[in-house]
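Submitted below is the structure of interest, expressed as structure tokens.
Removed from the display is one protein chain of the complex; every other protein chain stays in position.
Showing subunit A:
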Amino acid sequence: MELLSGAEMVVRALRDEGVKYIYGYPGGALLHVYDAIFQQEDVQHILVRHEQAATHMADAYARATGKAGVALVTSGPGATNAVTGIATAYMDSIPMVVLTGQVMSHLIGEDAFQETDMIGVSRPVVKHSFSVQDPEEIPAIIKKAFHIAESGRPGPVVVDIPKDMTTPTERFPYEYPKSVKLRSYNPVSRGHTGQIKKAMDMILDAKRPVIYTGGGIIMGDASAELTELAQLLNVPVTNTLMGLGGYPGTDRQFIGMLGMHGSYESNMAMHHTDLIVAIGARFDDRVTNGLDKFCPTAKIIHVDIDPASISKTVKADVPIVGPAKNVLQEMLALVKASKKEIDKEALEIWWQQIEEWRARHGGRFRTDDSELMKPQQVIEMLSKVTNGDAYVCSDVGQHQMFAAQYYKFNKPNRWINSGGLGTMGFGLPAAMGVKMNFPEEEVVCVTGEGSIQMNIQELSTISQYDIPLKVICLNNQSLGMVRQWQDMNYESRHSHSYMKSLPDFMKLVEAYGHVGIKVDKYEDLEDAMRRAFAMKDRMVFMDIAVDPYEHVYPMQVPRGSMRDMWLSKTERT
């Protein structure tokens, strides 16, 4: 058997796991590992400018492919800088393996230079973590880390590696395990057949059903099955923010996103439904609004891989613990074999009602109340110019909601955003991670002038690795979502939501060697955008001036029911 040092084992194990890129930043505790990286070519390291960006790059790779992304950061500040990225992945159930350097074992607990208890610091935001105690454990620990990160309900796993575990002169036999078995961890591989049958009977009996799906469809690779089942039954489908693309966004049966900024028709349909079929979604507070008023007439079927997500906030009538793909396949088989059919007459009436709702709001917005263009117009144009087929990596705020509402995602894994944690600064590194792995695809970062400045240093990484992504910056010169809440709840006292000294983004991106395009008028938008996307080998930053007074609508009234919404600045349901 081959003898390798701990440092070499780390790199070799990643290779054997099939990892192409790792994203990271070196430091004292990792010098042995970085030396091992230098001496091979299988695993390519991407040097970021801040560790948070490394985690977001790894995370976005995982969101686009379903496979765990890998970040490598040093001890102390390297590790703590990665925490926001780990928490981002944790909240959205994204598989990720984060390797963190640690001070030498004998120094642990002595407040050594660049020492942080990373296992302790990261504990509430990881699926699991490992601390290497013996170099010989490294292959097995890394195998377990990938297995845990990617199986069941996915999530980030931290592997903390003290420097003396990687000493180059100490060599041990290396063998990468083919499989892994943990007696205390056995995620379910299929749903309970009896429960699935019961659920299918309820669906076939329903008069006003709604299918409500989330990120579980995306990470569970169940989009095709969901689409087939929904179309076979002719049932309306709504997606959560994390679930967009799980069902084709331009299909008639898609009634939009639901929740706080969900479409009028989806929130109305939820309120009036008699059966919610929830799959891979977790009834979180941004979806349900006031729990005591949530969907008063609905029975609930809840399919989720994580039993703890079922009946956590809303009680399920038929809980089904299992992977979305498998459960949907079983449901499909049952429908196809069933002699009973769904009540078509009732569905016809239900669809008429939904179409009425759709006609009432339909995602309209005013364009006549401002000289400047509307952010919604920019997203609609983006959707048009990219044929609805780009990877859209969003930051957090109004622009995120506009992108979710107005970009029509027809495929899964294309909408990449920090839904649960709401991490500003996510968009740019996310777009970098996706573009590096999908160089032939259009990859866009939709951002605002606030969010982009939270990881703006990555413009440098983009230069170093020639990552020709496109940035669409909706520049309203303010923290739009904060400002919207201040307008609605604080009598427009704009406390610190206004950005006084914005940089000249054109000069800034040019300084890093990129192309900047500034757009002030809607008439120029389409040409400018087409020009940007025609520059296949350049990173282009579009700084687009949009109306700072625009709000995101619909917006649910806090603590109300699903149907209580503001539809514009002046209309309430």
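The rule is short, and it goes like this: contacts are C-beta pairs under 8 Å (C-beta built on N, C-alpha and C of every residue); 3 or more make two chains touch, one makes a residue touch a chain; residues count from 1.
Methods note: contacts and distances are computed from a predicted model.
Engineer: Just to verify: the chain that's not displayed, which of "Acyl-CoA dehydrogenase", "NurA domain protein", "Acetolactate synthase small subunit" or "Ketosynthase chain-length factor" does UniProt list as its protein name?
Structural biologist: So the chain that does not appear here would be "Acetolactate synthase small subunit", according to UniProt.
Engineer: Touch as defined at the start, partner being the missing chain; which of A:308, A:333, A:349 or A:502 qualifies?
Structural biologist: Touching the chain that is not displayed is residue A:308.
Engineer: Out of A:29, A:148, A:424 or A:552, which residue would touch the omitted chain in the full complex?
Structural biologist: A:148
Engineer: Looking beyond the chains shown, say which of A:39, A:169 or A:184 touches the absent one.
Structural biologist: Per the contact definition at the top, the residue touching the missing chain is A:184.
Engineer: Could you tell me which of A:131, A:376 or A:394 touches the chain that is not displayed?
Structural biologist: Only one of A:131, A:376 or A:394 touches the chain omitted from view, namely A:131.
Engineer: On subunit A, what residues meet the omitted chain?
Structural biologist: 119-120, 123-124, 127-129, 131, 148, 182-185, 306-308, 311-312
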